[in-house]
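The next block holds one structure in the form of structure tokens; read it before the comments.
The other protein chains are all here in position, but one chain of the complex has been omitted.
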Amino acid sequence: MAKIKVGVAGYGTIGQRLADGVALQEDMELVGVADLAPTLAIRALHEKGMPYDLYLVSGADSAPFEKLGIPVAGTFDDLLDKVDIMLDSSPGGVGAKNKEIYEKKGIKAIFQGGEKNSVADVFFHGYANYEKGIGKDYLKLTSCNTTGLIRTVDCLDRAYGIEKVAITIIRRVADPGDYHRGLTNALQMDKAPSHQAVDLMTIMPHVDATGILVHTPVTHGHIITVLATGKEKITKEMALKVFEEHPRIRVVRIDDGFQGNASLFKYARDLGNPRGDMYEIGLWEDSIVESGNDIMFAINIPQESVTIPETIDGIRAACGLQATREEGTAKTNEYLKIGRFK
Amino acid sequence: MAKIKVGVAGYGTIGQRLADGVALQEDMELVGVADLAPTLAIRALHEKGMPYDLYLVSGADSAPFEKLGIPVAGTFDDLLDKVDIMLDSSPGGVGAKNKEIYEKKGIKAIFQGGEKNSVADVFFHGYANYEKGIGKDYLKLTSCNTTGLIRTVDCLDRAYGIEKVAITIIRRVADPGDYHRGLTNALQMDKAPSHQAVDLMTIMPHVDATGILVHTPVTHGHIITVLATGKEKITKEMALKVFEEHPRIRVVRIDDGFQGNASLFKYARDLGNPRGDMYEIGLWEDSIVESGNDIMFAINIPQESVTIPETIDGIRAACGLQATREEGTAKTNEYLKIGRFK
Amino acid sequence: MAKIKVGVAGYGTIGQRLADGVALQEDMELVGVADLAPTLAIRALHEKGMPYDLYLVSGADSAPFEKLGIPVAGTFDDLLDKVDIMLDSSPGGVGAKNKEIYEKKGIKAIFQGGEKNSVADVFFHGYANYEKGIGKDYLKLTSCNTTGLIRTVDCLDRAYGIEKVAITIIRRVADPGDYHRGLTNALQMDKAPSHQAVDLMTIMPHVDATGILVHTPVTHGHIITVLATGKEKITKEMALKVFEEHPRIRVVRIDDGFQGNASLFKYARDLGNPRGDMYEIGLWEDSIVESGNDIMFAINIPQESVTIPETIDGIRAACGLQATREEGTAKTNEYLKIGRFK
Partner (left out) sequence: MAKIKVGVAGYGTIGQRLADGVALQEDMELVGVADLAPTLAIRALHEKGMPYDLYLVSGADSAPFEKLGIPVAGTFDDLLDKVDIMLDSSPGGVGAKNKEIYEKKGIKAIFQGGEKNSVADVFFHGYANYEKGIGKDYLKLTSCNTTGLIRTVDCLDRAYGIEKVAITIIRRVADPGDYHRGLTNALQMDKAPSHQAVDLMTIMPHVDATGILVHTPVTHGHIITVLATGKEKITKEMALKVFEEHPRIRVVRIDDGFQGNASLFKYARDLGNPRGDMYEIGLWEDSIVESGNDIMFAINIPQESVTIPETIDGIRAACGLQATREEGTAKTNEYLKIGRFK
């Protein structure tokens, strides 16, 4: 069977990682990436010898690329002519415009969380609703926090039934290297309910969800506390069992040295993971407490990389590579080497 | 009636504010404060002309005070001979040793949250259990987070009945000016359940409480999200009503400019409050959401000053100045000018 | 002699402190302050009982003020009709437009550092060029860093002669309470030379100055390291002597507890200073080192309040209240109680 040909639009924080992730899939071929200007990410791509071809999106000025000696493989149109599906990680709003072009070209696309839900046929999560994405042309991925959150709520729900969740998102406000946004010595409130709770209900409509989001001045991963109400009482042992079985959840303990979000970032670097990234969410065993019949726990969301596996699941669903969530996610996990530590 | 004579042991972050607060009570007399070394706080006391007498605790070296020209009124013993009650804000553990001295001298004392509960006859909160403190010799105040948290849970409980709470504490890790502790670009987990949830159950034993605490690298006030389960459904309107009536809760809105903990700190400075302090907790109206039959909301805890009013309530209870929580807290509020903005 | 009538345009971080500072001058009368919208600062003004009259600038909508019950004394025009001089701390660029109005009304004005130098007749610093401001209609104050820096370079220059300075500005990136700007876990470079070095040369044209500015994610005061080249060798003792004599320089030591910028912020709060402000810059005695014939030292700039005294000096110069720098600055110091600690 021919490999699925994949392109990436927007070579930013997410786009770079999508490209790296797709390149590891043995049943896919990364045709190239498209961007607008010689950003640091593009300069780094050049310095490491152009492992991926670079295409320029409409409106790009080729002069600075020429000046820097960065080879350009063609236009956005050229890229689209070669691919089966685009992963669109353009800045918010651009994806909606790109969709018109994708439709004309007759190619599929997966959009990231910054776009409106209406851009896609299905609001997608590899574990929660893989089957809904099968054969569809346009998927939109859940955002980073929602992706990680749903991993936990979905596996609890499949095992025990979940009726209600209330979350507190302790949000990292910027990524390492960001200078266009930041917060200094302040916690910042968002109006409740947080969009992540609302998004969870879109993916899992039988669950009642709400939550509060607070921005914090850190860069290495969001932390979410989750209070989940089961159909029956869920004990700590019951919860821990399904968390430990999930390939994309890494159960950690404070006493082992995982003191917070920065420990997980350090650990991923120590592992030698590319870019120091981690695909799994962290879940603290020593945070799990029972609240009456409810269960409460805390998770860590590595915002830069957490959506990569579920996006690749999306390619599998949209292109019909695997027919079930179990097969689709297992193949992604295999190629990304997720779950080796289990 | 003679004024109650009050001393303060430990002129640190809390001790300074206790002294300031007592000095405003027209039915109390601040006899003096006691400390060990010429800290910045003591140097500032000197620079502003010694509004309070300074006594030296046992083990203090008087030489550096003399060198700096800081007048010393006497020893710790001298102070104890003049007072009816001590507010002990010594470093954790020292209060327990001081208690032996207080007992010998036959004077009452109120300890801060750093001491063990066993140091006191009653674990005290001005609004939740004022009557239990009446006439008692030794009280221990709830810590800053617990004090503010109980304000909200107690008023909901009195109005509607509360059965269960689950909290997420987004903790400020240091006070402005702290160099002995800090956190840089990291969120840090504590093992669950947080002690604040356990403490709440000690004060309000009919409530089931648990929670998770995450340290954040900021200095201007903790934020706590609270999920409270009532005996009946509590709507946003029902919750808001009792919050707005509480003199020590300041209901604020993001759209008015209260974007986070630093906005409240700024506002207290703009008010011209001494030290830029605020006695009220902030509660965001736009954080209140219903979660099924539960109610969820977020509060801001000004950690340096929030326990001052409840400690002064404690003096009123222990010394029998007022016989009911309504009278005791009202008198404290009057002298501290709490609730003027209502 | 009639008191000088003063108004303040822009009741933000600087405007509030200008108003407070002018209100303390016994030979001046604060007529009122002008602003556009019910910001937190205005709400605080209201909550504390309107110690100053509030006027609305052109374009302001009075409806929200009415809704909040905030009394408005009149329009900007009304304010201008009552004053001799305006302190303009409007957002950058607005001052230049206001100047046209001031000229029509025939009133004097002092602009803050955000405006272009061309807005004023003289780029002013109370200690460095007071005499140049005498009788002038329009002054522009040096910015916070430049104001504090010049205090040190000017006093060294008057005592020993300074030929050259090279500075490194370790800049606080936001004020406490700021949410519109911030930096998270990053140091940010500005292109050299820093404008503060250029500004110093405008005020002190016989000195050659350059420097590098680095933004840091803190809120409590800039730190500047200064390397000054004298006409002759300046020893540590020589430098210390003139720093200790300067009323607006507070010489501090690490061993006394002044560990950094946050210690000075804490100390000002402990002093009970309004808003926790400090007018003096801090200068670390234990930072002073000799570099060959040059002298190097580090200072702390309390950015919110440092320009207040020099602005009030400017009123004295522009209105001809005192004829010499010694008399003008001494009067400002007296009313602001600067130098009491010496």
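As written, the chain order gives the labels A, B and C, with residue 1 at the start of each chain.
Simple rule for what comes next: contacts are C-beta pairs under 8 Å (C-beta built on N, C-alpha and C of every residue); 3 or more make two chains touch, one makes a residue touch a chain.
The shown structure was predicted, so the numbers you read here are calculated from the model rather than taken from an experiment.
Asker: Give the residue, chosen from B:E47, B:D121, B:D137 or B:D178, that touches the chain omitted from the document.
Answerer: The single option touching the absent chain is B:D178.
Asker: Which candidate, C:T39, C:T75 or C:T210, sits in contact with the chain we can't see?
Answerer: That would be C:T210, which touches the missing chain.
Asker: Tell me which of A:Q25, A:T142, A:T210 or A:Q259 is the one touching the absent chain.
Answerer: A:Q259
Asker: Can you tell me which of B:Q188, B:T229 or B:N273 touches the chain that was removed from the display?
Answerer: B:Q188
Asker: If the missing chain were put back, which residues of chain B would it touch?
Answerer: Spelled out for chain B, the touching residues are 173-174, 176-179, 181-186, 188, 217-219.
Asker: Mind pulling the chain A residues that touch the left-out chain?
Answerer: For chain A, the residues touching the absent chain are 16, 39-41, 43-45, 47-48, 176-179, 184-185, 220, 256-260, 262-263, 265-267, 269-272, 274-276, 340-341.
Asker: If the hidden chain were put back, which residues of chain C would touch it?
Answerer: Touch with the absent chain occurs at residues 163-164, 166, 168, 170, 172, 185-193, 208, 210-212, 214-221, 223, 225, 227, 229, 254, 258-262, 284, 286-292, 294, 296-298.
The criterion applied here is as follows: only the chains that are shown with their structure count from here on.
Asker: How many angstrom lie between the CA centroids of chain A and chain B, rounded to a whole number?
Answerer: About 42 Å, centre to centre.
Asker: Mind checking the centre-to-centre distance between chain A and chain C? Centres are C-alpha means, answer in whole Å.
Answerer: 48
Asker: So which stretches of chain C touch two or more other chains?
Answerer: Within chain C, residues 176-179, 184-185 contact more than one other chain.
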